[in-house]
Structure formats: C-alpha cells, structure tokens
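The structure's right below; bear with me while I get my questions together.
Showing just some of the chains, left in place.
Lettered A, B and C in written order, each chain numbered from 1.
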Amino acid sequence: MSELRYNNKRIYYEIYGDGEPLILLNGIMMSHLSWKAFIPELSKNKKLILFDFLDQGKSDKMEGIKYGHELQVEALKALINHMNIKKADIVGISYGGEIAMQFAIKYKELVGKLILFNTASYTTPWLRDIGRGWINAAKTYDPETFYNVSIPYIYSPLFYTENNEWMEKRRKILYNVFNRDFLNSMIRLTKSSEGYEIRSMLREIKAETLIVGAEYDYITPLIEQEYINENIKGSKFLVIKNCGHASMYEKPNEFILLVNGFLNIEKSLLIV
Amino acid sequence: MSELRYNNKRIYYEIYGDGEPLILLNGIMMSHLSWKAFIPELSKNKKLILFDFLDQGKSDKMEGIKYGHELQVEALKALINHMNIKKADIVGISYGGEIAMQFAIKYKELVGKLILFNTASYTTPWLRDIGRGWINAAKTYDPETFYNVSIPYIYSPLFYTENNEWMEKRRKILYNVFNRDFLNSMIRLTKSSEGYEIRSMLREIKAETLIVGAEYDYITPLIEQEYINENIKGSKFLVIKNCGHASMYEKPNEFILLVNGFLNIEKSLLIV
Amino acid sequence: MSELRYNNKRIYYEIYGDGEPLILLNGIMMSHLSWKAFIPELSKNKKLILFDFLDQGKSDKMEGIKYGHELQVEALKALINHMNIKKADIVGISYGGEIAMQFAIKYKELVGKLILFNTASYTTPWLRDIGRGWINAAKTYDPETFYNVSIPYIYSPLFYTENNEWMEKRRKILYNVFNRDFLNSMIRLTKSSEGYEIRSMLREIKAETLIVGAEYDYITPLIEQEYINENIKGSKFLVIKNCGHASMYEKPNEFILLVNGFLNIEKSLLIV
C-alpha cells in the first residue's frame, strides 16, 4: 500500500516481489485489484508494480477536471521518478497500452521492453462513438444499462456464452462496482481517449516490443495491432485464439506466458 | 401501397416488377424504406415484395403484446396466402434471416431459394445481452444514447471511419427515426428474439440456400454462418470482405450481385 | 470450332449463346474444355467465348519460343479484333486473371466489366520458385510426379480430403493429359509468368472490377487479392469460403453466381 502525489493528486500503487521493475498498466475499467490472481506468476523474478491511473481504483478522482492521455503519461513518469527507477519493462492492456506507447515515445530511456495487449494507436470515429455510447450509458447511472452496453462486447461471443454462469456472477460484482463515482470516473477516462492519435509517431518507439491481439477483439480489432506491428521496427506479433478484448480475463495463462516468455529473452535471435 | 390483416393487425407490403416472387425480410431496425435504392436491380425480372414485419415501418405496432418469432413467421405466411403465392424465393438479413429460416423449416413447400445475410441460428447469451443493452438504451428514449450503443457495432470499423461524414448525416436522419414509438417497437422486436434457438432444426431446411457473412460482422460473427453452412445440406457460403453487420448498406452492389446471381442459377452444377 | 491466326500461330476459340460478349480466360493448366459444365449458365444471355491461350488446349504450341505475358495479351487482342468486338466483359482465373488485368490496362476501351478469380499482380520470388518446382517436376515427364507436386496445393485441404474418390478419378484423367507435349507447354507457360509484376499499374485499371478470392488459396493467397482490391478504384471483393485455388472446380455454382450476378448489375449503387 503505497502512494505518491502528482499535481496535488494521490496516485496509488503496489509492489510485489524483487528484481527488475515491471509495471502493469490497466485497461480503462480496471484497477490494481484486477491483477490479484496474476501477482504470483508475474512477480516471480520481478519487482511487479501495479498502478492505478488517475480516476482508477484507489488513485484520486479527477472530478471537474478535463484531461487527456498526457496526464496519465505524466502520472506514470511521476511514479517512476518517485521510485527512482532507471528503466522498467511495461505491460499495457487496451487503455494501458495506449499510455504505454506514448510513454515509450516520450521517455525512451526509461523503457526496457514493451508489451502491448489489445490496444490501438488511434481512437477512430468508430471507437470514439462506442466510447460515447458508454458515456451515454454511464450517465443513466444505472449499472444494468452500463453493463449491458459495454461488457458483452468486451468478451468473445464464445467465452461469454460458454461461461455464462461466471459472467452472471461477474455481473453481480460489477453492479456494485458501477456506482456513481465509478461511472463518473469512467466518463472522464473515456473522454481522455477521444483525441488519441499517434499513428505517425509509432516509428519512434525503440523499445523491444511484443504485440498481442485476440481473434475476437471487437473493441480494438486485430487490424489495429497489425498496424502497430507494421510500424514498430522488429516488433513481435502473436494472437490469442478464441479470445476477445478482455484477454487477461479470458486467457489469463496465455497472458502470463506471453509476458514472462518475452521478458525472459535475454538476446533476440537474428537468424535471417 | 398494399396491406393485409393478420390477427387483427395491419401488415404493410409493396410490390415491384413482374416475375417469380422474391420476398425481402428486413433486419430488426429496417423497414420497406430501407430497400428503396435496391428496387430497380432486384425487381428486374422478379416480382419483388417488400414487407414490414409487425412493429416495423408501416405495419401495426404491437403495443402491450409480448410475442416471439412465430408471430412474424405467421405474418409472412399470411402475406403469402393473401397474395396467393405458390412458392417464393426469400432473402433475409439478420432478424429477417432468422424468420426466413424458421419459415423454410415450417413451410418447406412455399420456399424456393433461400438467401441468408448476416444471420444466426441461436440467440446466445452474448447476443441476448447485447439486445438487452439496446433495450436499456431504448428505454432512455434518448436518440443519441440509442444511436451510440447500437449503430457503431453494426458497421465495420473501417467503413464507419472512412465514411464518417455519411455516418454523421445518417445519424441526423436516425435521430428523427428513433422516436418513442420506434424505440418501443425496437424493444418488443428485440425481446422477440430472446428465446430464439433453431440449431438442431437447421438440417430440416431443404431449400437451396446461399449464406453470406461479412468479415467484420460483430453482431452475428462469421462463426454463426459457418455453423449454419455446416448444417444445411448443399448450402453455398460466401463472405463480403471489409464489411460489417449492415452488409446491405456497406456493400449494396455486392448484396445485389449475390442475390441476383444466386437466383439466376437454373440448375446447380454438381461437378464432384 | 473456330480459330484465327496470330503471329503465324493458330488460336482456338469457341462461341456459345447470344448477347454481349463474355470472354473466359483460362488458368495455366486449363483449356476451353475445362468450362464445359459452365457453358449453359454462363451463355444464357451472353455470347460466351472460350479461348485457349497459346500453348493451351487446341491453340498452337510455342515449341522453341520463349515468351512472356505480352504474347497472350496480344493473342487476346487478336481474337477481339478478329471477332470485331467493340467491348467485352472478361473473366480470368489465376493466369487468366493476370492476362485480363494487363489487357485491361493496355486496352481500356475494349473492356467492359472485369472479373478476377484467384489471381495476383506480381510473381513473388515465392510463387516463382513454386513455378520452378512445377517446371522441375514437368521435366521428369512423369505424370505422377507432376500431379503430386502441383495438384494437391491447388485444392483446399478439406475439399481434397472429403472428395478423395473424385480426386483419384481426376488423377487418372490428368495422367493422360500430362503427356510430354502438355508438360512442355506447361514449362513455357510457367516461365512466361516469371517476370510478371504490375503492382504499380493496377491503378490504371478503369473497368468495373469484381475480385474473388478463396479462403484456402495457397497459390495466390487472399493477401494478393487484398492488394489488388486496394489498388483498383471501386472494386468489389468477395471470398469463397472453404475453397482453394481451383475455385471453379471446387465451387462451380459460387463461381457462376458471382460472374452472372456481377455482370447483371446495370448501374452500380452509390449509397455512401
């Protein structure tokens, strides 16, 4: 249980294990709590750092303040400064991947390896309007409405169908999470992505990068990761089969094996 | 401008051209108006019949009445009786495809060829909850909310992004369409699909069938049409590239060529 | 049974039906005979023209003469002149599609609609070496060797497996076809494709174009047709599911419906 202050706001983080620093960046609806089951495997030989973006989890709310991704990039910078980290490996999923790429462009020297799950380099009008639908739904402050217009699309049709009992349990949990405060944060977080567009800057990413997409990701479809892969030199690109946008929930072991496997490589082979 | 009565309800239909009857069955948000641009090509050598399901377009509203797909199947039957049709080719898209399949199972002798665009044989829990999200959004009676939580997913990300100006014009048109009456109908139509499940009955379809899916259909993904294709004997299966669920809007010429091309075949080749 | 002379060589063609001219261009191993079963459907309202490229079917062999695609393009031009055709719709599959595109670039005014099945705009080193393997195999003059190193890749794994009895009958027929003369022609035809590269010229194609790929085409994979589609303005792009390179054999009805459906469109809709 640790925190720092950035811009008069409290930023919450947790540390597990010992070794080279590895920072996990949350998707938009997530918090440090989302990673609980992943801690043992991801902190085995690493100093694992969980971190709540502003408006997430135990970090401060940004009530009344309009912000963009830059704020989160700088919050991450503040954390790295605060912890006196020279270089960290960074894993980001969705929203977290977007912040991770922007951080890797702005603070090249602070980034070791970069792992991007289910993310995009541009909030297209399509994705913007999906976000606006989430905002519309959040403004009803009705958990059921927010759940039904967002959660199903985040999972693959097959997973959602085959694990419907688990989904129904999750629905109950999330109804409690989706309170007024959370939904107001969601609105601000979603708005912070509206102008996001770094397609022309991807070439500036110099970190060794692993890109992971999911076969049935209907929020950031595979074409988004294909674009990123084409524009980051030497990046690796793998796809999780039978999986939707919430890959860490649908396929936690695949998530872990990809992260640990990529971080574990000491020297990239160059056969060709 | 014609109509008939079924179960004390008025059913609206329109007829164009001359020849063998060809009935188009609408998707859930559509009506006979949606086909306007298609009429010249689809009625060239056919008696083209546009038909509003109950709760669609100019057919009667079903206020206060709970119903399932059977009602629409029987409404279609009433139309065919009324017009004294012996056998009709049927094209259905999405909701219309679901009614078409059920009709083809129940009234085999009345169906010539069957063409199914972007449809499914089962309302999975995933699709059911997407539908419930639409219902939640409809109940706000706010056109913007309903638009943002439904329309983006219906188009492919690329189409929506590349034709954003057109989408914005369409948004304005649809805000006028999405009035209280329409949204109440949408709620009932969506509910009528909740219990839909005909997977085990697909084998009873004996009509010559063409199945069409779209690469980026995020409402009835390609796996749904693959399932249908595996279970209807001798069916043909084609995919529209770079296209989402609303294939007739995104790719109208491909839609027309597939319909006319398939109907035009006199005798199926059997080379193997 | 008709022929013309071009460059002192006899070019064989056949005509069926009456109407606007529609020319079919063969894949590399095909001849006018390959289309026999297709004639009734494709000649219904068309003057269907089957045509053997030089070194194919009943057209003259090119023994001792090295040539490229230009020769076939000019042979086609000679046919069109000879028949006094002002404008023809052209369907090409594989090798025939390559000639069709080059013809459409060079003789824009002579081409109505263009339909391209399973074709590419560039003989990559990969495809070149596959071709060289065919040439190596042909030079053994052993039908079994030539069959086994070429035919399986031309069909989709599923079709080949599910229709293995038919394939075995076909094998027997082809062993008779694969005589020394045929194999020598195959060697020259394959060599004529080696330098083929028109990627930068695709934008010059002005004909209304339908591009068709097959899900399991392992000779001209879908990425080839995606490239063509991105570079011909307004082209339509459809995919035949569960099908390999020899789409006309595996899915003859889909082939016919796509051709007739596309040719049948009088005026392209432009909804967006």
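As a convention for this text, a contact is a pair of C-beta atoms (placed from the backbone, for glycine too) under 8 Å apart; a residue touches a chain by one contact, two chains touch by 3 or more.
Small disclaimer: the values here were computed from a predicted structure and weren't measured.
J.: Enter the number of copies in the whole complex; the displayed portion holds 3.
T.: The complete complex, not just the displayed part, contains 4 copies.
Definition applied: only the chains that are shown with their structure count from here on.
J.: To the nearest 5 degrees, please report the angle of the rotation taking chain A's Cα atoms onto chain C.
T.: 180
J.: I want to confirm something about chain B and chain C. Since they are copies of the same sequence, is their interface symmetric in residue numbering (over half shared, so same) or not (under half, so different)?
T.: Chain B vs chain C: same; shared/all numbers exceeds half.
J.: State, to the nearest whole Å, the distance from the C-alpha centre of chain B to the C-alpha centre of chain C.
T.: 36
J.: Return the distance between the CA-based centres of chain A and chain C, expressed in whole Å.
T.: 48
J.: In chain B, what residues contact two or more other chains?
T.: none
J.: Using the touch definition up top, name the residues of chain B that touch chain A in the complex.
T.: Touching chain A: residues 124-127, 129-130, 132-133, 135-137, 140, 142, 144-145, 147-153, 155, 157-158, 160-161, 164, 167, 216, 218, 221, 223 of chain B.
J.: List the residues on chain C that touch chain B in their complex, please.
T.: It is residues 37-38, 40-41, 44, 163, 166, 210, 213, 215, 226, 229, 236-242, 249, 251-254, 256-262, 264-269, 271-272 of chain C that touch chain B.
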